[in-house]
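Excerpt of the complex: some chains, original placement.
By written order: A and B. Residues from 1 in each chain.
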Amino acid sequence: MKQGVGEIRVRYAETDQMGVVYYANYFVWFETGRTEYFRDLGMPYSEVEKNDILLPVLKAFCQYKSSARYDDLIRIVTTVASLQEVRMLFKYELFRETTGELLAIGETEHAFVNRQGRPVVLKKHNPFLWRRLQEAAGEYAE
Amino acid sequence: MKQGVGEIRVRYAETDQMGVVYYANYFVWFETGRTEYFRDLGMPYSEVEKNDILLPVLKAFCQYKSSARYDDLIRIVTTVASLQEVRMLFKYELFRETTGELLAIGETEHAFVNRQGRPVVLKKHNPFLWRRLQEAAGEYAE
């Protein structure tokens, strides 16, 4: 099963008055994880959208284990946990790079839709991306 | 069971290039729901923090039903779904005010900790807030 590995550095803007990163920002980091995942597959998400496929989020979840802090280097490990005809599930693990400490785990479920918001069957609409995602997810059987 | 009802108007900053609100922003709106909830209880969250009680998020979840758009008026309905000695669970429902349409449902689970990050038993540390939350959650038995 393919892993996408990205890295971000915590911005001052992302902290709050508790002195740690505000919880909603982890979902933005998940997005950077997805972005790097698609790039690694050979089809950047900007290309996916140009092919008239959007991946709006259906569900999002995060469990917070330890606080990220300003200027921390965060490693984002992204995997495809499930791939179906009209939807898919990403999983994320966030680590503090310097210590290896697990900061959070999360999931986002996405639909495949076109610009009009109608569901598209990815396998028909973009066989290349479908195959790459299948390989990445380690699910070779159709 | 008490409901807190807040209202926000969608900002341009909160949209993304899909033309709708970016998914992480719903979690910021949940926070405004919590803030109004505490104010309604007679103890604004800023006061809670002055009493050396912080409520970091342990888990956060959102299910997206329909897209919020720029300038939409959003109604945020907040309830306390569970109240325990050292943690609590908020539930949220977001509606488009003009149509009544349900946009999203969500949950956030919070710990009670002090500024040093140590768990505090809310009932002992702040009996007033504990009682108000209990009443709000509809759990009168200790």
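The working rule: a contact is a pair of C-beta atoms (placed from the backbone, for glycine too) under 8 Å apart; a residue touches a chain by one contact, two chains touch by 3 or more.
Everything numeric in this text was worked out from a predicted model, so none of it was measured.
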Identical copies making up the whole complex, of which 2 are given, total 4
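By our rule, only the chains that are shown with their structure count from here on.
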Report the inter-chain centroid distance for subunit A and subunit B in whole angstrom, where each centroid is the mean of the CA atoms. 25
Of all residues in subunit A, those that touch subunit B in their complex: 18, 20, 23-25, 27-28, 31, 54, 56-64, 67, 108
